[in-house]
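A single protein chain has been omitted; all remaining protein chains appear in their positions.
The block that comes next holds chain A.
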Amino acid sequence: MSKVLMKGNEAVGAAAIKAGCKYFFGYPITPSSEIPEYMSKALPEAGGVFLQAESEVAAINMVYGAGGAGARVMTASSSPGISLKQEGITYIAGAEVPCVIVNMMRGGPGLGSIQPGQADYFQSTRGGGNGDYRTLCYAPSSIQEIVDLVILGFDKADYYRNPVLIVADGMIGQMMEAVEFKDPAPIDLPEKDWATTGTGGKRQPNVVNSLFLQAEELQAHNDRLEKKYKLIEENEVLYEAYGLEEAEVVLVAYGTTSRIVKTAMKQAEAKGIKVGIIRPITLWPFPHDVFKTIGNNAKGILTVEMSAGQMIDDVKIAVEGRLPVYFNGTQGGMVPTPASVLADIEKIAGGTK
């Protein structure tokens, strides 16, 4: 298929349908409303069901139900809406139900703003709901990448029986870029023999549940979940990195900010400063190991986020105190400028900071 120009939000919907998503439950919110808008038209045409729920809480529980019945299902929202879904997400993680959840982040806390934000990093990677659980979390930086990761996300959700988060922001949701819908590489997925599809009087009923009243049982369940999360950590880390060996300054950024950082990087290189970049594509699991490949020329690391500093905690864990970690951040829906990032690069390279 040839390239088409698409808005990020619409591309999310098209990718989900391409991945075989048959159900979408959601409630509109800026800057992700074009996802339900697109799905309301395109999903019924593809033989699926679109339903605008009465609230985000209802929507995520519909996702729980559809996923529990073995269907490919998605919901999408933006920051405050995703907060409302957290109860459902922890239930879904506890019950090991596959689904894809898209968060086009906006400024927070609370209702915040409707402009781009990245302040839901803690919520996305540390679990916004209760209990020991993890969600595989992809952070695309282009429309092509969001398409590829939504399609991959459905496979990974089924493979691990785990909710998958796609976190982008208002800028990626609203922006148009060229995309190509490639046929995904087929992967071997286990039969969903756990799903509540009706016994037909031939087997014992399947139960999809996150309640374990016996402490010993819950401990055993948690141990099994931990093993699964370990496996995800070992196998699913994705990142883009280059220039680390020679770099005087290493930039760390994901999603929208990684694009701004790359513009600043080119400007710094034109001034003779050697700069490397680490762009996490999975926020959880975080690409800790790549930080070990940073060379001896490095004077410091600069983390750039549209938040008050959240991913920087993971960067510090990964760096293990070997290098100073600096921060450049904007909030409220403001987007960092390449000029401000360049100024920080120059300070760190010059050693004046």
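Just so it is clear, contacts are C-beta pairs under 8 Å (C-beta built on N, C-alpha and C of every residue); 3 or more make two chains touch, one makes a residue touch a chain; residues count from 1.
In this text, contacts and distances are computed from a predicted model.
A.B. asks: Identify the UniProt protein name of the omitted chain, choosing among "Branched-chain amino acid ABC transporter permease", "2-oxoacid:acceptor oxidoreductase family protein", "TonB-dependent receptor" or "Malonate decarboxylase acyl carrier protein".
C.D. replies: "2-oxoacid:acceptor oxidoreductase family protein"
A.B. asks: Thinking of the whole complex, not just what is shown, which of A:Gly20, A:Pro324 or A:Pro338 touches the missing chain?
C.D. replies: Candidates A:Gly20, A:Pro324 or A:Pro338; residue touching the omitted chain: A:Pro338.
A.B. asks: Pick out which of A:Pro31, A:Gly81, A:Gly255 or A:Gly329 touches the chain that's been left out of the picture.
C.D. replies: Of all options in A:Pro31, A:Gly81, A:Gly255 or A:Gly329, contact with the hidden chain holds for A:Pro31.
A.B. asks: In the full complex, which of A:Ala119, A:Met171 or A:Ile301 touches the chain missing from this view?
C.D. replies: For the chain that is not drawn, the touching residue is A:Met171.
A.B. asks: Pick from A:Lys192, A:Arg259 or A:Lys347: which residue touches the chain that isn't shown?
C.D. replies: Checking the options A:Lys192, A:Arg259 or A:Lys347, the one contacting the hidden chain is A:Arg259.
A.B. asks: List the residues of chain A that touch the chain left out of this view.
C.D. replies: Interface with the chain not displayed, on the chain A side: 3, 5, 30-31, 113-115, 170-171, 174-178, 259-264, 266, 335, 337-339.
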